[in-house]
Every structure is written in C-alpha cells, then in structure tokens.
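Only one protein chain is missing; all other protein chains are in place.
Per-chain numbering from 1; labels A, B and C assigned in written order.
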Amino acid sequence: MTQKTIVTGVIGSDTHIVGNRILSMALEKAGYKLVSLGALTPAADFIRAAIETNADAILVSSLYGQGELDCRGFRDLCVEAGLENMLLYVGGNLVVGKHPWEQVEKIFLDMGFDRAAAPGTRVEAVLEWLAQDLGERERIGKPA
Amino acid sequence: MTQKTIVTGVIGSDTHIVGNRILSMALEKAGYKLVSLGALTPAADFIRAAIETNADAILVSSLYGQGELDCRGFRDLCVEAGLENMLLYVGGNLVVGKHPWEQVEKIFLDMGFDRAAAPGTRVEAVLEWLAQDLGERERIGKPA
Amino acid sequence: MNAPSDPDFAAALSEARIDEDLFGRMRVRNLARWPTGAGVNLDEAIERHERLPAHKRLSAVMRAASAEGRCLTQPRGGFGTFELQKELMQVLDREGLADVVPTTTDSYTRNEQFHLAQKGVEESERLGRSLLNGYPMVNYGVAKAAELIDAIDKPAIMLTGTAMPKLTGEISFAGGYTGYLGSGIAYTSSYTKELSIEDGIRNYQYLDRLTALYQDRGIELHRRQPGFLTGTNIPPSVAIIVAILDMLLAAAQGVRNYGLEMGETLHLVQDAAAVKACRELCQEYLARKGYKDVYTPITLLHWMGAWPQDEAQCAALVSYGGTLAAIAGADSVTTKSTHEAFGIPTPKANAEGLRITRTAVYLARHIRLDSMQEFKDEVDLIKREVRPVVDKVLEMGDGDAAVGTVRACEAGVLDIPWSPNRWVKSRVMPARDADGCLRIFDPGLMPFPKDVMEIHEEKLRRRATRENVPFGVDLAVQSVYEISEPIAKLMSDKRAA
Partner (left out) sequence: MNAPSDPDFAAALSEARIDEDLFGRMRVRNLARWPTGAGVNLDEAIERHERLPAHKRLSAVMRAASAEGRCLTQPRGGFGTFELQKELMQVLDREGLADVVPTTTDSYTRNEQFHLAQKGVEESERLGRSLLNGYPMVNYGVAKAAELIDAIDKPAIMLTGTAMPKLTGEISFAGGYTGYLGSGIAYTSSYTKELSIEDGIRNYQYLDRLTALYQDRGIELHRRQPGFLTGTNIPPSVAIIVAILDMLLAAAQGVRNYGLEMGETLHLVQDAAAVKACRELCQEYLARKGYKDVYTPITLLHWMGAWPQDEAQCAALVSYGGTLAAIAGADSVTTKSTHEAFGIPTPKANAEGLRITRTAVYLARHIRLDSMQEFKDEVDLIKREVRPVVDKVLEMGDGDAAVGTVRACEAGVLDIPWSPNRWVKSRVMPARDADGCLRIFDPGLMPFPKDVMEIHEEKLRRRATRENVPFGVDLAVQSVYEISEPIAKLMSDKRAA
C-alpha cells in the first residue's frame, strides 16, 4: 500500500485540540502522511488542503457541541470541489448534550460522513477503520 | 385534654431502635404517657400492652424491610382484642427496596393503619398528627 | 433461641478453646436443628475449599491486599430467593467490580426463625420480588450455597448480623464461603433484645471454633468483627474496645485471620487515626495475651448512621467513604449506595456504589496523613481511651476476656450507645464536636480517664457555644440526624453578604 495522505483538523470555532493532536501524532507514527490544520478550522480549509495535497481521507474533529451546525453541507462542499468519493470521518462530542449514540451517528452519516466516532474513541479504533476503508478502496480501485 | 397513653415499639425481628427511641423520648417530652416496648417486639405484645395500659394509640416502627410481612393482620388482631377503633400508625422503611411512597402508603392503609410515615419522617410531624387525630377523637367522642 | 438449658452451655463460661470432643457433640446437635443441616459434610467441605483458587479465598485475598497496600471494595447484598441472589452476586462481581462478594441473610434467618423465613421465600417466589431483606441461607442449604460460589469469580463473605451464627456458619462454610462477619459482643449488643451477652459469646465461640477446625485441616477462613455496633455515632475508641475483646475471644478458639471493622466517623483525621490505633492496639493485646501470627486487617464502612434522602448527597457520602478508607490505609471498605435512606438497593444502584467507591479509592490511593500533627494527637487520644477500659474488662474477668466482658456489661464498664439489648446499659452517649469528630458526651459508667473526658467535653462545649444550643443530650440526638439532613439545611446557600 502506498503512503496515504490524511487531512485532520478541528472544525468551526472549536479550540479542543488535544484529541485531534494525539490522533495526528498516532497516525503519523503509523505511517500516514499528515496534513494537520489544527484547531478553529473553517470547513473550506479542509477541502482546500485535501485538493492541494491530493489527500485520501479527511478526519474532522468536533468537540464543542456545535459540530451539527459546522458540518452541515460538508459533503456537498467536497462534491462541488470534485472530491465526491473522499473518505470522510467525523468524531468527538458531536452535538450539544448527552444523547443516545445511534441518534447522533445517524445525523452525521445522513450528512454524508462515512464514519462517525463516539465520544472518547481511542486512536486504535481509528487506525483500524482507516486500514479497513483505505484497504477496501485500494482493492476495488475506487478513486480517493 | 387528659394525658394520653401511647404504645411504641419496633415490630417483628427488627432491631432498629434508634428512631423509635428518639420518637418515644420526644412524645414523653410532649406530655404523653409512653409504653415503650423497644426493638424486636411481636405484634401480639403491642396489643397486650395497649389493653393493659388502656392506650389511646399504637405506634409501630418497622425499618428493616420486612414490615410488610410483620404487619399483615395487625388491625384484625386489634379487632379480635376489642380494640377496633384503636388509632394505629406505622412508620419507617416499610418495604424492601426503594418504591414510590404512594404505593407503599396504600399497602399499609389498606392493612388498616390510620397513618403511615415515610422514611425519614421527623418527630415534629408525628406530634402534629397525634395532636390532630387524638383531638378529633376527643371532639367526636370516638372511644379509643 | 438458646435456652439456658441448652446442653452446649452447661460448662461455665470461659474464653478457653472448646474441647474437641465436646465440639463434635455440639456440631451434631446444631446440625440437627433444621433439615438442611444434614447437608453439611466436613470432608466434602474441606475438599471444596481445597479446589477453590486463591483468588476466591478471602483469607488469601485479604492478605494479598494488605501486602500490596490496597484497599478492597465490598458491598452488602441479599435477596429472598436463590435466583435473585445469584443474579445480585453476579452483578456485584461483574458490574460492580466488587473485590469481595457478599451474602446478607434476612432477618428471620438472623433470628433463627427458619419457619418464618420459609414463608418469606414462598411469598417472594410467588410475587417475583423479594419480601425478605436478605438471603435465607439455611432454608436453601449447602448445595445452593455452592452454586452461588460457582456463579462468581471472587471470594464470598457471609453478612448475617446475627447473634446466632451456628447454622448459617456451618452451611455457608460447607458451601464454599470463605468469610463470615459477626462476633459475640458486637452483634449481641446491636442485633438482639433478650439474648444475653454470655449466650451471644458462646454462639460465636462455636463459629470461631468451627473456623479453627477448618484451619486445622489446612483451610484458612477469614473471620471478621463488626465494630460498627449499632452504627449510630460510635466513637473509634468504643468500636476498638469491643473489637479487641471479640478478637481475643476468637484468637482463643484458634482463629488466625481475623478482620476488624469500624464505621466511618466521616472525619478524615479521626478515621485515619482510628485505623492506625485499631491496627496497633489489636496487635498489642494479641502480643500481651501471647497469640502470635494472628493477621488483623482493618475494614472501614461507609457511614453507618442515617442517610439523606437526596441521591446527590448520598453520592458524596459514598465517594467520601472511599476517600476516607483509602487515606486511612484500610485494607478494605464496605460500601453503601445512593438508595440507603430508602431501602435495600437494586443490584444496579449497589454496583454503582461500588464503582463510585473504587474510583474514590483510586484517586486518593497515594495520600497518607502520618506526618500530620492532628493525626498523631488523635491516634494518641484513642489509645488513651481504649487501654483503660480494655484493661479494666480483663481485670474484671481475672484475665478471661469472656468472663470479664459479661461482668463489665453488667457493670456498665463496657457499654454501647443506642443498643436495643437489655443486657447492655446503653448509657454512654456520643455526639459530634465542633471539628466534626465523634466524641463522648456522656461516658455512662465507662472508666475513661478524667483528662481524656475533659478533652471531649471541651470540644463538645465548643460546638454547643458555636451553634448556640444548650450543652445537653440534644447534642447527641441532633448528631443522629445531622448527616441525614438536606444539604440546604446543613450548609445554606442563602446568605446576606
């Protein structure tokens, strides 16, 4: 498998950088090429970075609860930019308040994310997902 | 109002004496004549003491949860002994486990108790009940 | 109940180890008292214990905890039917992460009213909810006890709150239980009304002798003394006095793994001091009486007095209970739940109480108070209260702990607050002082030294002055309610700044 490029960042006005930084550190250690946009990143910046670096996946963090507002239309932006098949993950504390995870997950899958990670997800799980999904794409030759 | 006599005790195999003793101390201080049977008192002993002392009320404590078993038929025992109108209170942690108080109260009122006191009831409340109920009986001339 | 004509009680009371032959005859009579007694076979029991892995033997688990400086968690718990009890024990083991899994017996069983217990079982099975406040161990018998042990992966302890442990002891030990809580002085004085202290002591001499019988066959069982007594504001010294005497009685029968429990005072320094003082004083008196190699771990118990009705307040009591035990360096802590004020907790609430406590223990596991002056002073004070009373009790028995105890209770030299037992004076009266420690408001006839009592009085007077209430017995009554009051009353949020 060729080295894959991954864009990470924390979307919107969200400053929670710790989990995103630990995630980026772990992905880098696992052999991925990382484009880390850091905290407080507008949606458009993710897309721009993905195009510029010919990325294989975008990992969006949102912890502060307003992710539901910030992430709306993220997939559309990708489509507009010609990244219709981009692998999109989102993770963190995605909505305001404590809600059953199934409900929250559905909101974000419906928005067009390929996977959504529940609060407190560990990096090991994310590494597994990526290996599986990117491997799958490689196998069926789906363009990133 | 003439001095009223009150029988107290903890029914069945129940050793929780503290609340019952504090209650008895408070009633005595408030001017009642007390017949305190203490912990681990069989139902029949309450009735016997009430007859012997010509009591005006019986206050049954039950804390340990098995009150539901111990108190069944208490009113019948009174009736059999000719104390059909005896004023009967029961109080404490009357059943096993945490249940809505209305349900628990109903079980004991249905058994024939005139009042049931919820967990943690303070002596002031009990003194008020007694003043009210014994006053009422005095007024309408209902025999104790 | 034990009639005075009981042939087991023919010999004069003494602390001496029960003779082997006599004990054999006593066992036969005991086991014949209820049909399930026939299920006890000592050889099979020993085999069953030999097959238990070390992590299911409480004696070994306690010793390991002490060696590692770990504070184990243990809940209480008993339901009226076998199925409910099994499920409860599994929930406590798996969801509660209990280090020690309990079986609390119901109050009919505690009073050996096995016929009443049988009715309770039948009604509970019919209604599908527990009408009994615990598990009727005797009615279900040895095979069912063994099934409960097989259902969990932890050691199990019997919690019976009884002065009559002879049948529950035989049956549970035979079933593979490796711990039994209870003792002659503590439980007789706090769980019975008519039974004399002498009879209670004799009953527990049986249980301790039975433990020694297992010990002789190579099986070390864990016995434990319930120093919480009536659970109502017991000052550490009173708990420790009784603990030492019960322990000496057990050691005399040959017990070698004997835990001591104390209810928490809820004052960090006093609780930590209590654990240290109890540990040292127990070993001191064992040495004085020439017992070697008796292992005496200490258990603190979550607040044993009245609880508040608000589950949030209860959560703080549960959590602080873990904090106190951890910092005190207790070997284990016995937990309660946020349902305490209402009734026996659901398995879920009980398991939560365990996890709250475990987390609290984890967070405080590094803290010790040894270098703190107030701590050293309190240890010293407790020892100055304990020694004169224990020494007097032993003196009254001419060195015999059993005889001395009975005489000392009669004389009020040994006394217990808020006791329902008519053989106990119950004149000693505790109250909380201005600093939040439990003190002795009225010593009754207990021979505490004058200078010590002056310290107590001064601290209690300070509270009366501060709260602007008379220095009287109401201090003691208020102290019974205090912790159960709504927090808005204890610490108001209404302030004129």
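Basically, contacts are C-beta pairs under 8 Å (C-beta built on N, C-alpha and C of every residue); 3 or more make two chains touch, one makes a residue touch a chain.
What you see is a predicted model, and the numbers here were worked out from it, not measured in a lab.
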| item | value |
| --- | --- |
| Neighbouring displayed chains - absent chain, whole complex | A, C |
| Sole contact to the chain not displayed, among C:D246, C:E352, C:E385 or C:D442 | C:E352 |
| Given C:A60, C:M137, C:L213 or C:I416, the one touching the chain that is not displayed | C:A60 |
| Interface with the unshown chain - residue positions in subunit A | 10, 12-15, 17-19, 21-22, 25, 38-40, 64-66, 68-69, 93, 95-99, 119-120, 122 |
| Contacts of subunit C with the absent chain, listed as residue ranges | 54-55, 57, 60-61, 63-64, 97-99, 153-154, 266-269, 308, 310-313, 315-320, 322-323, 327, 351-353, 355-367, 369, 371-374, 435-436, 487-488, 490-491, 493-497 |
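The rule is simple: only the chains that are shown with their structure count from here on.
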| item | value |
| --- | --- |
| Longest centre-to-centre distance from subunit C, chain (CA-based) | A |
| Chain pair with the most C-beta contacts | B-C |
| Geometric centre distance via CA averages, subunit C-subunit B, whole Å | 30 |
| Euclidean distance of C-alpha centroids - subunit A vs subunit C, Å | 56 |
| Subunit A and subunit B: spacing of chain centres that average the CA atoms, whole Å | 67 |
